[in-house]
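Structure record follows, encoded as C-alpha cells.
Only a single protein chain was left out; the remaining protein chains are all shown in position.
Then we have subunit A:
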Amino acid sequence: MKDCIDDSFNIYGEQINSRLLIGSALYPSPAIMAESIEASGSQIVTVSLRRQQSAAAGDDFWQLIKDTGLKILPNTAGCHSVKEAVTLAQMCREVFATDWIKLELIGDEYNLQPDPFALLEATKILLAEGFKVLPYCTDDLVLCQRLAQAGCEVLMPWGAPIGTGKGLLNQYNLKTIRERLPELTLIVDAGLGLPSHACQALEMGYDAVLLNSAIAGAGCPVTMSCAFKAAVEAGRFGYLAKAMPEKEVAAPSTPTMGMPFWHQNKI
C-alpha cells in the first residue's frame, strides 16, 4: 500500500503526484474554473495564449490562473504552422516564466487533428532552444517513436479528437505505444468525456490524463472535476494492483463444496 501512496510520475525530471492535468478554457466563469481546478486536485493547469494579441491584454485572466498556485503548462492551441507555434512558445516562456510547452499544431481545421509532420519539425526546433516539449500527437506509434528519438521525455497522444468526449477510440494503438515506449511519460490528452475514460487510460499504464471540455462542458463542472479526480486514482491503483487475467471460463469465487446439491445446478 505504501507504493500506492508515494506513487508519482515525472515531467522532465519534476515529480508530479496528481495524475490529472486540467485545462482553463470554456468554463461558465473564471470563478467556476478556479473551483473546478481546486476540486480536481491537479498540480498542472494548461493555458492558451493564442488569441490575446499581447501579453498585457491577457493579464487579468492569466492572473486568475496564476492565483490557483498551480504549475502552468502553456499551450500553442490554435497554431497551424511551425513558425506560429515556435513564436508562440517563445512568448509563453516569457509570460509564464516556464520552459514547459504543450506543443499543439493543427493539421485539420475541422476535427483539430494534429499535423504530425509539422509537429515533429517544431518539436526539434523547440528542444534545441531548450524547451521541455510535451507534444500533443495522434496515437501513431511511429510518430511517437520519432518524437521520442528527437528527445521528448513526455508524449501526449490523443484519446479522440479534441472536445468530442468519445473516450479512447483506439485502445490497441494506445496500448502499443505504452508497451513500446516504457521509459517515457505518457499522458492521454484530449477526447475524454467520462471519468471511466480517464480510468481506462490509467489502468492501461498511462501516467496521466489531460482534459478540459469533459469538466468545463459538464452540467456541473465542479462535481465532474471531483469525479475525474477519483477516476484517475482508481485507474492508477487498478494498474499498480495488476489486474487478474481475463478468462473465458467462469471460475466461481465461492466454493460449491458444502452447498446443498439442489443449489449447485443454479450456479
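Here is the rule we use: a residue touches a chain if its C-beta (ideal position, glycine included) is under 8 Å from a C-beta of that chain, and two chains touch if they have at least 3 such contacts; residues count from 1.
Everything below uses one rule, namely that contacts and distances are computed from a predicted model.
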| item | value |
| --- | --- |
| Per UniProt record, name of the chain withheld from view ["Lysine 2,3-aminomutase", "D-amino-acid oxidase", "Aminomethyltransferase" or "NADH-quinone oxidoreductase subunit F"] | "D-amino-acid oxidase" |
| Chain not shown: contacting residue from A:Gly58, A:Pro74, A:Gly159 or A:Pro195 | A:Gly58 |
| Absent-chain contact - pick from A:Gly13, A:Gly130 or A:Gly219 | A:Gly219 |
| Subunit A residues that touch the omitted chain in the full complex | 28-32, 34, 51-54, 56-61, 64, 163, 217, 219 |
